[in-house]
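All protein chains of the complex are present and in place, except for one that has been dropped.
After this line comes chain A, so read on.
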């Protein structure tokens, strides 16, 4: 009993030291609009929610240098790093001493470190009671709680996902026993990591994000939420809801129940969910922060995001766009499987495939009215040419457009929430999802 009292006492200390504050402006149909304040090492950064995080590979936006990245309007305040791409550089970073932000040339950005890369799923079967493994390009990196925290000490991100067991959600039907184990293990990892954080001044400058596990078993999900919420974490990651569109649908009912158990004043992140329609479903169920890997996947298949998020267009534009959208939807009616470098992904109806012959002489920008560098300077015909000739610039220009378009979508979500028009936006997106 005394041990428990001691634990709670030191947790209180840690809680107080968490300076960041989430202020909700309003909640509409389960959707949260708000601001997170006092973020970052200097405690003076803010972030609006709902929002997405900038997706990176080995600490760099895909295809983009600092120069090209910063031509993008609406860049998220926080970037996502993946431990899977950085763990193998642990020694270098430890010697560097000044943290991953400075190392990657993003000293001014807020940084969140997730365990895995949402685009390349890792092989199952490597989580034990004592360790979790991540998979980098150099192979597997196995981490106990101490090794994990040592790596985070070298990285010094603003937030990081705690070591967790996410494998209960890998199978089609989780056994209760496996779901229970995922929750037990994750809580044990969390308590160990919190203890290690207490012993390190450096680590105390970072915020631990607690991970909600439990597979598809409601009981375990609720237990995970309640228990994790008792710990002094800075926010919550909802793990195990990713998969194909069908799996998310069946898991959405779990999501609302889980977020209902979580404190209102801490952010909720979700991993593996990035499609526009799925994003909206999750926001309606109390999720605040998302990864932005979807625009990257679109880029890798030579496609450009063209879906509209203009929920209050002027009548002339509506007519023009409707005619355009009509065409796109008809043409894309047969969903094509396009091979990508990392993952077989089906093209969605949110995008157009620039490799198609019909774009060869199309001198319009990717999206009329888009203010990105690509749309302001180049045509569909040029992008088509770059793709056909396998030129590197295709990826650069498409990534610039797709990120900007996607960030614009999130901006429109916040605007729609502000003006109570989310239903219109949702309907608009629903119409465009095939």
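Operating definition for what follows: a contact is a pair of C-beta atoms (placed from the backbone, for glycine too) under 8 Å apart; a residue touches a chain by one contact, two chains touch by 3 or more; residues count from 1.
Convention: contacts and distances are computed from a predicted model.
A.B. asks: What name does the UniProt record list for the absent chain among "Dynein light chain roadblock-type 2", "Geranylgeranyl transferase type-2 subunit alpha", "Superoxide dismutase" or "Queuine tRNA-ribosyltransferase catalytic subunit 1"?
C.D. replies: Choosing among "Dynein light chain roadblock-type 2", "Geranylgeranyl transferase type-2 subunit alpha", "Superoxide dismutase" or "Queuine tRNA-ribosyltransferase catalytic subunit 1", the correct UniProt name is "Queuine tRNA-ribosyltransferase catalytic subunit 1".
A.B. asks: Where the complex has a chain not shown, which of A:30, A:105, A:245 or A:369 is the residue touching it?
C.D. replies: Among A:30, A:105, A:245 or A:369, only A:105 touches the chain that is not shown.
A.B. asks: For the chain that got dropped from the picture, name the residues of chain A it touches.
C.D. replies: With respect to the unshown chain, the touching residues of chain A are 57-68, 71, 85, 89, 91-92, 95-96, 103-105, 137-138, 341, 360-361, 363, 373, 377-379, 381-382, 385-386, 388-389, 391-393, 395-397.
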